[in-house]
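Note that one protein chain is taken out, while the other chains of the complex remain in position.
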Amino acid sequence: MRHVDAGSCNGCEVEIGGAFGPVYDAERYGARLVASPRHADVLLVTGPVTRNMAEPLRRTYEAAPEPRVVVAVGDCAINCGLFAGAYGVAGAVADVVPVDLEVPGCPPEPTAIVEALRRVTGR
Amino acid sequence: MPSTRVDLDPGELPDHAARLLDDGHRLALVAAHHDDPGTIRVVYLFVQGPPDTRTELHVRLDARTPAVPTLARLSFPAGRFEREMRDLHGIVPLDHPLPHRLVRHPHWPRGWYPMRPDAGPPPEFGTPEGPFPFLTVEGPGVYEIPVGPVHAGLIEPGHFRFSVVGETILKLKARLWYVHKGIEKLFEGREPAQALALTERISGDTAVGHALAYCLAVEDATGVQVPLRARRARALLLELERVHNHVTDLGALCNDVGHGILNAHAWRIRERLLRLNHTVTGHRLLRGGVVLGGANLRALPEHAELAAVRADIRDLVDLALGHPTVRDRFTGTAILSAQAAHDLGCLGYVARASGLPTDARHAHPFHDLGDLLTTRVLDTGDVLARFRIRALEADDSLTLIDHLTTELPTGPRVADPAPPPHPTRRSGVGITEGWRGTITTRIELAPDGLLSRVKIADPSFFNWPALPIALADTIVPDFPLTNKSFNLSYAGNDL
Amino acid sequence: MNLTGTAAVAAQVGLVTAGAPWLAGLMRQVRARLEGRAGPGIGQPWRDLRKQLRKQPVTATGTGPAFRTAPLVLVATALVVTALVPLASTRTPVSGHADLIVVVALLALGTVALALAGLDTGTAFGGMGASREMTVAALVEPTLLMSVFALSIPAGSTNLADIVSGAVHDPGRLATPTGLLAAVALLAVTVAETGRLPVDNPSTHLELTMIHEAMVLEYSGPDLALIELGAQLRLTVLLGLLAALFTPWGITTGTGWAALALALVLLAAKVALLGSVLAAAEVFLAKIRLFRVPELLAGASELAIARAGFAAGLGWAVTVALVLVLVAFAALTGRSARMLLGPPPEPATPVRFGASVWLPLLAGLLACAALGITTAPLADLLAAAASIGGH
Partner (left out) sequence: MSAIAPALAAASALAAAGTAAGLVLPERARPAAVGACTAGVGAAGLAAGVAALGGQRWSASLPDLLPLAGVHLAVDALSGLFIAVSGGVIVAAAVYGIGYTRHGLAGRGVQAILPLFAWTLVLVPAGASVSTFLLLWELRAASSLLLVVAEHRRRASVREAGVWYAVMTHLGLVALLAALALFAARAGGETFAALRAGAGGLSPAVRGTVFVLALLAFGSKAGAVPLHAWLPRAHPEAPSNVSALMSTAMVNLGAYGVIRTGFDLLGGGPRWWGLLTVALGAVTAVYGIVQAAVATDLKRLLAYSTSENLGLVLVGVGAALLFDAGGNEELAALALAAALLHVVNHAAFKALLFCAAGSVLHATGTRDVDGLGGLRPRMPVTTALFAVGALGAIALPPGNGFVSEWLLLQALIHGLAVPGVTTAVMLPVAIAAIALSAGLAAAAFVKALGVGFFARPRSAAAMRAGESPRTMLAGMGLCAAACAGLALLPGALADGLGRAVGATGTDSRRIIIGGELNLQLSGLTGRLAPLWIAVALAAAGPPCCWCCARSPARRAAARPRSGTAVPERPPRAWSTPPPPSPNPCSASSTTSSPPNRTSTSRPCVNPPTWSSGSATSAKCPTGSSTASTPRSCDRSPAPDGRPGASPTAACTAISGTASPPWSCCSSPWR
């Protein structure tokens, strides 16, 4: 699992942290944050993709080996949320990299995130 | 608390500003306004307290050739505000010592200033990864380590370029503004009530801080008086937000030295606090708690719950500081001297850990907390000080919450919002002590009551330059620990 | 070529190769449980390996053969060491070649290959990881060889099979202080070599603090699977070696099939127990500052006192003190060496010490070792004492 903050307001990071914490324990289902995109199978992308983060997101996506899954976490990642139309926003995550799974919510509850991760790990 | 307004022309600005700085004022923010096509008005807000005094210097510039003499040599934050204004508004600070872009990355189009009313849709963006003028340090054995913007773990994007010899850091250059979305532009032309939701999403973990600063500014502009109960509820929400963020940092600091078990316990306590937030305001991050003219509480935290959380936090801190390896890793790591903190204008716990007693709850109170408010100040300025200051503040906040809960009457809707505002003045300033430090927001209302300009100054904007200073002769493995001890907001800084 | 011998080697290699991921899973599970998390289950490492094997390898441009062969060298050296070390039985066709120095050198070869791969990627993290790994390895080597020296004295040879069979026949032999010190040294080396706490934090995400993990950031797919398998193999083999040397019960010296099966079961149990104890201990440890690692492998307090002395301007006093220490040390070694190691007086009858003699010795030794690592209870007392001094 590799987390990419493409412009989030760090609200989603709080909840993803909770999901990997001891209480919701996403690791119980085999989901683990790893040190390098090369080790990762899933990209957790949060926030609307700002103009400055479009290229880094693209490169992280290409650095991850096949088969890879992109999970867009939070309303901003799905449709830019309240930041739609801001001049610094390049678009939603789907406009930059192909998205496989979306987790709505601002920020989505840890239970929703863990549920999404379970569908990815299949456990 | 209305601010005294002084109209100047550009020439008089430096002397006037120098006098204000001598009297101990602090430059809170610099905002440019495009009132009419011909002129651009720049507002310099200086604040001081107690007693809570605010002075605004208004400087009118010709829109065709907007230029203003620089204050960079008088106050370091001024230099950064001027560079930001140059990037977004096109106002050239004359004789600026460091005339480089701050907000716009190299691939942003030239000559296009987004905040100008006539800016129009953004033209074509160049290819990213243009040459950012990193200062290359040469010398025998010196090598560079680029880190970011995408990091392992849950960290916001920022690029750090280290120049290192062996393991000692010679120089760190932090390149931020990766999450710059242009929020201030979104505020223009919106209903004040409608824009409240946007302020809660400037920095997700400081929703109450930013919303409260914005509401105070609007209330200052419209002259709305907030009832005592609402002010107490707002103080309660502010402290709740401070506690749950401090607990996370206490755990994260232990995790960065490899002591994972304390981080697990910190997250357990935080989850308990987030669920408490949900019961109080219906949202885990306290969104919707602060509304224009009042506060909206659904329930009050019980004393037993607060006592249990306080006991847990004290155990966590004792365990951490009792562990010799953890304590040894914290002590003497990345020291930020009081002089450097003062020169940079640092705010919040970063300043208080280095000996500067800055606290907006004391200097610019919106609700008198009386003798309950004790501003904690430590002087060693290392990671240990920043750890202990958080522990002490979390404890004090819990005491405040206890006290405020007893004063607030029980019942679902604790404080209903006040009558609709009627515009008496056209601008207002809101200052509040978010959990990271003093947040200052200045708004201006158009005659029809809509927002014409909102300027937000997050404490991280002031504290980011302090990180490279604190890293003088620290070794590379200690950088993540230092970075987490500062825990500055990227979203709040980049806006 | 006795049949059971070959069977023993094959079973041993099979058990260790299959068991390594299970051991890693067990250690992660123990740690998760202690931290209150449910933990992914013991089989997770195997699932990860299977998944990584099916992924597509992505290599950085500009990497050469060193980068591609490092995983193979790492696993190959681990497998050869697994075959050599007499984990289950000491009468195997290869036990003649099972020299402890060769085992130490093969493990060092794996580390060197990985460090070269880290450098070959050309990334800053790879370079940093490689330089830190080699620094730690350079300090691990003398510690390891000194413990080899200490272990080979009673057996009279560095051949592992002889040492272990010697230990099986006479368990008391390794309860001597030198044996104990060798055990502590080997444990410290195991921790440093396999990148566990307090030297390196395997579960960290902070690239700048990694030692072992930084070198493998660029691997993906099957190469990454090999690297992880290699690391797990080395950990299992080192723990197996520790178990074989210091708790040799159950290792067969004969050629009986039943004894071999029992030995394998006991081996698995011992390594699993040792692994979980190590994981449990890790929960209470933190990662010490990078420059403390050498001090972990060598004493720290004397240096600090001397440094403080010089810093306080009492240079002459400190030098005099150091000279006196040298004199004392010389006298002490002279006297005690003659007592302990000198030629035995003729009418010497071996004296059997009761527990009342070596127990206090042992306790004192353990106290010193503990104090060397952590002064938890005394920290506040020391701080209070220092503050009374009014500094």
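So that you can tell them apart, the chains are marked A, B and C in the order they are listed, and the count of residues begins at 1 in each.
The working rule: a contact is a pair of C-beta atoms (placed from the backbone, for glycine too) under 8 Å apart; a residue touches a chain by one contact, two chains touch by 3 or more.
These numbers were taken from a predicted model, which means no experiment stands behind them.
Residue-wise, the contact with the chain that is not shown comes from C:80, picked out of C:80, C:184, C:273 or C:365. In the complete complex, the hidden chain is touched by one of C:4, C:123 or C:194, namely C:123.
One of B:159, B:323, B:436 or B:455 touches the chain omitted from the figure, and that residue is B:159. One chain is missing from the display, and on chain B it is touched by residues 18, 21-22, 72-76, 86, 92, 97-101, 110-111, 129-133, 135-148, 150-152, 159, 163, 165-168, 170-173, 337, 339-340, 342-344, 465, 468-469, 472-473. The missing chain lies against chain C, touching residues 53-62, 64, 66, 71-73, 75-77, 79-80, 83, 96-97, 99, 101-102, 105-106, 108-109, 112, 115-116, 118-128, 130-132, 134-135, 137-142, 144-146, 149, 152-153, 156-159, 162, 207, 217-218, 221-223, 225-226, 333-334, 337-338, 341-343.
One rule holds for everything that comes next: only the chains that are shown with their structure count from here on.
Looking at A-C and B-C, the interface holding more C-beta pairs in contact is that of B-C.
Averaged C-alpha coordinates give centres for chain A and chain C that are 39 Å from one another.
Of all residues in chain B, those that touch two or more other chains are 152-153, 264, 268. In chain C, 35-37, 204-205, 207 are the positions where the chain touches two or more neighbouring chains simultaneously. Those residues of chain C lying in contact with chain B across their complex are 31, 34-37, 124-125, 127-128, 197-198, 201, 203-209, 283-292, 374-376, 379-380.
Residues 2-18, 20-24, 33-37, 47-48, 50-57, 60, 81-83, 85-89, 106-107, 109 of chain A are the ones that touch chain B when the two sit in their complex. The touching residues of chain B, counted against chain A in their complex, run 105, 107-108, 114, 119, 122, 125, 128-129, 149-150, 152-157, 177-183, 185-186, 197-198, 201-205, 207, 248, 264, 267-268, 270-271, 274, 284-285, 489-491.
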